[in-house]
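What follows is a short report on a single structure.
Of the protein chains in this complex, one is absent; all others appear in place.
Naming follows writing order (A, B and C), and every chain is counted from residue 1.
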């Protein structure tokens, strides 16, 4: 047994930390928050050059062929930097869906272009019902003239407005089990009848869209994976993306803890650094414990996902439940222990605080995942 | 509006505190813990002489004619002293049931004797299902030969082993609504077929019994209240007894806070009294806040019960939900802040800690009452 | 113990209820700016007018002396009015720092001239007040404040910086603490000034907060000349006067905050009735019912604990432990309430004002973010716990 990172992984961490310190300081993040795109071409190209856009894709489709344990290292550093942009949506949602469900041709065509930074692909899954399960997919695709006609509204779609194409999950058949009858379609963003509209969000580093499909016509070749049978692939994508999200959250939580500890060492009140008071010290200790546990569960989930372990769904739900609470609490305590300064726009804490809140409810909150844990341990 | 106690009530508090300091020190409590009875005749007589055994009974049946707001004052002091004995079971369960449901003759006969300390009466309501609602009453009473035959098992019955008589809640009719078909019978403890067996309890100041009814025959005159229609009276008794219990719990919680504060002022660690450290000070402050809130909700519930306010059920459930959590936490923190000494048998803290745990689950725990609150506010 | 009202009090309740029904604009209740705990800039004009209306109708400053624009009534009448405002979801008071702190402190310590000059204009909202206590290096540790005031003839010349000053950008006056004796130790040598914000040398710089609003400010004083008649409560007596202000703040909070908390809670319940999670209405979920019920109970506890404090006041006693805990209960309950609103909204919690998909126009996103300041403004929770531990429980100082 070895529950640690390899030398290569530690090197990746060091490289990534340095890279983001240079390329993604908070001035960069804040500039991107103000813009609709949330990323610069230059930055995106640099990510591609590092090999990070294809990190978990097989080498034959232009990827680096690494696993989720490697990805977790990178995502922690991205979370630490509160990195904006369509990495998550393109690499871990759109791209991963094509990897999991797509034909060899689709994979070849898209993944290489994603890995090289040429294409951005979004995934449109959730709808106004805000559900993460198969029952949430109600937008319909009906067969017509050898192709399909897509209608419905997708919501909370990450970066759809800047994607070249959007993979949309549609209901192609009504059946007793919601998991049956879901299909995936790859639709160009400029398809007639498709409208992707950017929505104002609390966490301005995350760009969420509404995607309206008004009788969008696509050919048979737009189908990603088998008709009616796409849910298992989507489920796997959600699972994997959740692990990546947890890692990003761990990185953010660790950064908040670091900022808070540093501040507690220098801020003086009543003649002593505030970190000397147990009211501050004990809260910081609690944060550390939770952050370390959060990491442990996330690392285990990444390993389980890489191994295709039957424990993977349980490991992922355990991680998301715990990490959701831990990041929220760390960010809240971070602001509290900073006093007034932590409440200002200028201070970076709010970037993490808002990221924590958004991530908490993405792919299901702690309550949702605790119930899943209960199911998976046959309670 | 006046949300304070009257001068008479403040006098009652002062009298009671002094009385229990003299008559019910922890040496007395500990001696009673070791004995099955849990009370001495001398102590019981003194309670009667103070007029406390009939405090909330009308004057015409030998009581003092005071209300639950007055009772709350007394119960707080009893809780502070961790008073053992059958006060709760006799005055607030058995006696109150006779007051609420009994005939004029029954009330005259029993309440005067209770108030004067001559009779102890228990209430046997719960069964092995450990439910507090009407569905929990499944032991049956069938009519036979102009009387009734009672069969079944009652559990968690306070002080049945030393009661002269036991009021038992029995099912006399099956119906769609569990609230219909419950009747009360007053059964002498020495009735043939009735067996009251003392059970070992965690809180040894509370004596709980199993009461087995093996075809116990009683006459029609044993009926307390109307046949099949006793539940509303039982419901009122539970409501009132719950308020009294909350007050007792508040008194216990306040005592724990006092003990802890006193200790924190004198116990030295690392050169300072431990109360100087925020780790201790902030916990003590949290305790104070919760104890004060607990009292506020309890006082309001007592007032609502006295006024027969339509808000009474809500007020009672709010109080029990909050007080259950507050006393448990206060007692737990009290032990924690005392360090090793708080874990010893010799220290009185465990009396309160165990009392808190027992009371928490009596008449429903915090979760149960929060759900009731949700119902009562039409959620 | 008696919660029944006198006929006069019942009449007041009926009067204020009728007045509120007639006077609160319907659209107000549904506006995002209106339901927020703290006045938002877009609403200042409306709220200035609203407070004036309240003043003209006699529903503000009920406990203040008649000669200064109040009604000379008791806290009981104040409570009745506040409760009705909560029920009607009335807008908050814009000049809250004036009404909650400056006014009572001036009434307590002011000269006759100061009282005549300032008090009624506080109630009528003619002059808005802000509070100049905190400095960059004197937040929780107020006694370490560094702003200097040097006597020069009949004036004090004051220089330095204040921070986290709510409403300074619209305020006419400031409750200002400055050090008048630099040699005296910490608490001593501080004086309380009634500062005209329009004097030369006063510069207000808005401080953008994580909500995106700039409700707080930095205030710079550069050799501002303040006449000695603007000293409140005597030179070098500012610490005592300032603490009085804070005491009134807690009292005002005990009233006002409970009212705002109830409004927020009702909002959460409404929200829960409308939103679904996994296809089930939130209020039908046993877990969410527990959370809502718990907040309901705590909101009621704050009310009754407050009522106990008010009862003591009415009897002429000093409020006991139950008064000190008000702010702490409120902060904790309110922050969890706002967290719960986010949880109820789930993924919708990410959408803010400006999107038609935003729930209730993004109101809750704003109030959620704003609530983070609750545990810092007016004394951090850590300091509140110190105060309770030391002053109420008598534990030794840190």
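Definition applied: a residue touches a chain if its C-beta (ideal position, glycine included) is under 8 Å from a C-beta of that chain, and two chains touch if they have at least 3 such contacts.
Source: prediction; values computed, not measured.
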Left-out chain, listing which of the shown chains it touches:
A, B, C
Taking the full complex into account, find the residue in B:83, B:124, B:150 or B:208 that is in contact with the omitted chain.
B:208
Contact partner of the left-out chain, one of A:277, A:327 or A:352:
A:277
Absent-chain contact - pick from B:23, B:109 or B:133
B:133
Among B:37, B:58 or B:332, which residue is in contact with the omitted chain in the full complex?
B:332
Please identify, in ascending order, the residues of chain C that touch the omitted chain?
285-287, 290
List every residue of chain B that touches the chain not included in the displayed model.
126, 128-131, 133, 135, 155-156, 199-203, 206, 208, 210, 268-271, 277, 279-280, 328, 332, 335-336, 339-340, 342-347, 349-350, 353-354, 357-358, 361-362, 365, 367-368
Missing-chain contacts mapped onto chain A
1-6, 69, 257, 261, 264-265, 272-273, 275-278, 280-282, 284-286, 288-289, 292-293, 295-297, 299-300, 302-303, 307, 318, 321-322, 367, 370-371, 373-374, 377, 379
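Everything that follows uses one rule, which is that only the chains that are shown with their structure count from here on.
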How many angstrom between the C-alpha centroids of chain C and chain B?
41
Residue numbers of chain B (touch at least two other chains):
277-278, 282
Going by residue number, chain C touches two or more other chains at 382, 385-386, 398
